[in-house]
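Take a look at this one; I'll ask things after.
For this view, one protein chain was removed and the others were kept in their places.
And now, subunit A:
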Amino acid sequence: MLSRLQAISVKVTDPFVSLSLVQASRSLQTSSQRLAPVPPLPDHGGKVRHGLIPEELFEFLYPKTGVTGPYMLGTGLIVYLLSKELYVINHETIYAICIGTIIVYGVKKYGATVAAFIDSINEEKVAKAQAAKDSHISFLTEAIENEKKEQWRVEGRGMLFDAKRNNVAMLLETNYRERQHMVTNEVKRRLDYQIALQHLNRRLQQEHMINWVEKNVISSITPQQEKESIAKCIADLKVLAKTTQAKAAA
C-alpha cells in the first residue's frame, strides 16, 4: 500500500524533468522480499507534450473529451485562476514565463547530449563491474579446466613406475650378462695363459739347446782344423778373386 502511494507520488511530482527518469512503470521494491529482478531502465523518459505536461494526461482525457480535451481543461483552469484572481499576475509571473521558456528550450536542445554524457559515466561503472565479472567467470572456467587436466595427468602415474621397473629389470639383466661374459673371459684367459706358457717353455728349451750345441761345436774345433779351414778359405777366396777379375775384364 505504501509502495503504491510512493509510486503515484513519483508520477505526479516529475513534470519538469522529462528525460532519464524512473517512470511509474518501475515500482520501487522496498519490501524485504524481492519477487523478480527489477526491470531495466527504459531507454527514453516518459513522453511529454510541450516539454511540460506528461502525455498520460492527454491519454487519460482522450476517451471522454477527445483530442482538445486537455487544452480546454488547461485554458479553462488558467482563465478561472486569472479571472478570480486566485493567481495574481505580478512581476514574478514574467520571471516564471521567461525562466520557464529558457529551461524548456535548454532541456529540449541539450537534454539528449547531457543525458548521453551522464549515461556514459554510468556505463563506465557498469562496464568495469561487468569486466570484473567476466574475468572472474573466465578465471573460474580456466580453473575448472586446469583441475580436469591435472586429474588426467595424475592418471598417467602408472607409467612412471613402469619405467622404473623396466629400468631395474634392464639393469639386472645387464648385470647377469656381464657376469656370464666375465666368467667366460676369465676361463679363456686362464687357458690361453697355459698355452702361452707352454709356447714360452718350448722356445726357451729350443734356444737353450741351440746355444749348447753351438758352444760344443765351437769348443770342439781343434786348432789344426782351424788352420786347415782358414787355408782353404784363403784359397777359395783367391780363386773367387781371379774369376771376378776375369769377369770384370771381360
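The rule is short, and it goes like this: a residue touches a chain if its C-beta (ideal position, glycine included) is under 8 Å from a C-beta of that chain, and two chains touch if they have at least 3 such contacts; residues count from 1.
Keep this in mind: contacts and distances are computed from a predicted model.
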Chain left out of the displayed complex - its UniProt protein name, from "Hemoglobin subunit pi", "ATP synthase subunit d, mitochondrial", "F-box protein GID2" or "Radial spoke head component 4A": "ATP synthase subunit d, mitochondrial"
Touching residue (missing chain; options A:Leu52, A:Ala96 or A:Leu172): A:Leu172
Contact partner of the left-out chain, one of A:Lys47, A:Lys108 or A:Lys148: A:Lys148
Touch with the omitted chain, as defined above, among A:Leu52, A:Leu82, A:Cys98 or A:Ala129: A:Ala129
In subunit A, positions touching the absent partner: 29, 34, 37-41, 126, 129-130, 133, 136-137, 140-141, 143-144, 147-148, 150-181, 183-185, 187-188, 190-191, 194-195, 198
